[in-house]
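For chain A:
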Amino acid sequence: MQLDSKIPAGSLAEKWTKHKFNVKLVNPANKRKYDIIVVGTGLAGAAAAASFAELGYNVNAFCFQDSPRRAHSIAAQGGINAAKNYTNEGDSVHRLFYDTIKGGDFRAREANVHRLAEVSNDIIDQCVAQGVPFAREYGGLLDNRSFGGSLVSRTFYAKGQTGQQLLLGAYSALSRQIALGKVKMHTRTEMLDVVMVDGKARGIITRNLITGKIEAHSAHAVVLATGGYSNVYFLSTNAMGSNVTAAWRAHRKGALFANPSYTQIHPTCIPVHGTQQSKLTLMSESLRNDGRVWVPRTKGDTRKAKDIPEAERFYYLEEKYPTFGNLVPRDVASRNAKYMCDQGYGVGASKLAVYLDFKDSIKRLGKKAIEEKYGNLFDMYQQITNSNPYEEPMMIYPAPHYTMGGLWVDYNLMTNLTGLYAIGEANFSDHGANRLGASALMQGLADGYFVIPYTIGDYLATQKYDKIPTDHPEFKKALDENKAHLESILSRKGTKTPDEIHIELGRIMMNYCGMSRTAEGLQEARKKVQQLQHDFKNNLKMVGTNDELNITLEKANRVEDFLELGELMILDALNRNESCGGHFREEYQTPEGEALRNDNDFAYVAAWEYTGGAGKDPVLHKEELEFENVKLTQRSYK
Partner candidate 1 sequence: MNWFTRTLTSSIGRKLVMSLTGLFLCSFLVVHLIGNFQLLKTDSGEAFNAYAKFMTTFPLIKFISYGLYAGILLHIIQGILLTLENGKARPVAYAYSKAGDTSSWASRNMGLLGTVIFLFLAGHMTQFWGRMHFGEMPMVNLANGDSVKDLYKITMEAFAQPIMVALYVLAMVALAFHLLHGFKSAFQTLGLTHKKYTPTIETLGYVFAIVIPAAFAVIPILVFLMTNK
Partner candidate 2 sequence: MEHTGRSYTIKVWRQKNAQAQGSIQTYPLKDISPDMSFLEMLDILNEQLLQKGEDPIAFDHDCREGICGMCSLFINGRAHGPLTTTTCQLHMRSFENNETIFIEPWRAKPFPVIKDLVVDRTAFDRIIQAGGYVTVRTGSAPDANEILIPKAIADEAMDAASCIGCGACVAACKNASAMLFVSAKVSQLALLPQGQSERKQRAERMVAQMDAEGFGACTNTGACAAECPKQISLVNIARLNREYLSAKISSDNVEEYVPIK
């Protein structure tokens, strides 16, 4: 299989403009003859569905939650980047492009990242026009804050609820189109399969989560906006329902899965406590604007934070990285936290935590200013930990948060399956091996509002108007297969619950394929995951039927895909004999303990082809990354 990224010719800054001119257009009067399916209604999905409908296409949108407004984009706290340069610090499209590609440790496509930086400004305009209440200065102009991996303040924010406000903006646009009848919304509906007819994606199979009904939906193109797969770790900052099923089922149908081992472990999360925890909570990266990260200078120091004098505090990020200090990129911050704890400097009951201290900021700016900026985060922290961060420093530890890997897509965001698109976190395209803070919202909305509305037209313009009825043999076959598969899962009457298997999988993935990885560990992990796959098949405990709201079946259905994905992540991590961004192989590090890339051998996208699952190894396809505009350097934030 030859991977064609379809990157337009021309200079970097002109590619997107030229491409927009070169794409084929669908006559406005003909757009209503095309149907598009959008799965997922987060930032990317809601923005795309609303924009398609505005253009005139007929849209069927799907989400597993009870409302499109619940998608997990809503939980993004800190902000969204744009190259507006409102702060007069010398920001530009090129600087945002450069910061993003460097932040991604030079493992992303230049052309995609540049396009992202180009449309970033349009996103802010669009959202403001929708009534998103971004933070403002007293004069009425928009305010900015700084985020990790950048030396300019380019992050727009709405309190600590930026994701919520942006999503509600996209949701309102979507709601308008639902009322107009241009979008048919299917809530509490989970995608089970992609249906291919004559080599093109022409529809999906879904399960109604209330009635259990398995249904077929036909369209001219299918867009997956189904988010990331951090829940492979069971404990993550993702929502409980976030899953890889839609993307994985597409993968099983032939869509390549790219860079699955690029996962982001976010540095500032509330540490794990106890053994029954279901979920980890993020504390926004914006906290690192004013909080200082430290551990005691003495190993195993059991004194309370406030009893440790200033001279005995090790502000390790500020000392090691004087230029970026506490605002180093996430992978660097996370790795350092883990390193400190592994060395025995960790704090708290589990010793798996470092301090994030606001004492100095409160002294400098006053409690009121800190409260205004981070009040809701501080409240949330106190609610969960029963400790007051105004009085004692927060305790934080890294947690799985975002996945840079995802379905392989070309410049048009189409997967290698004709007519099947992947946007937002579900694709692999823009963040390389590490995502910078406040860039996920940017990418989701860029894909949804400003990229796919153009590129999908380029494809649809070449397609006939014919609609495929859902009693077509391919649909019937897919329906039958999926029904039979769910029945087979339901028939298992073993002893392990889906959650038990999921928790075990998460533990394996975190230990061996988390913040640091070794070839040896990964090989062992693969065996363990295979054992779990075996357990899932032979020793799964199920109840209920398929004709009802069955939460056990929902979980099992998702866990099955995580089990297969987990193995692929391990294989990908094994294959990548280098360290880059979020992928840190202990064998490959600089003397200072930083990630050591191998650009000669690994400057490629690893896109994996499914070949039948358990026992059959997937096939690796490489898309070489070409860097013509940036010089590949060892990342330095010192």
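FYI, contacts are C-beta pairs under 8 Å (C-beta built on N, C-alpha and C of every residue); 3 or more make two chains touch, one makes a residue touch a chain; residues count from 1.
How were these picked? Simply put, all candidates are chains of the complex that A comes from, given by their letters.
Please read all numbers here as calculations on a predicted model, not as lab measurements.
Touch, as defined above, links chain A to just one of 1 or 2 in this complex, and that is 2.
On the chain A side of its complex with candidate 2, the touching residues are 47, 50-51, 54, 65-72, 74-75, 84, 86, 122, 124-142, 158-159, 161, 163-165, 168, 171-173, 175-176, 178-179, 185, 187, 210, 237, 239-241, 273-274, 276-279, 281-282, 349, 380, 383-384, 386, 449-450, 453, 497, 499-500, 541, 543-544, 548-552.
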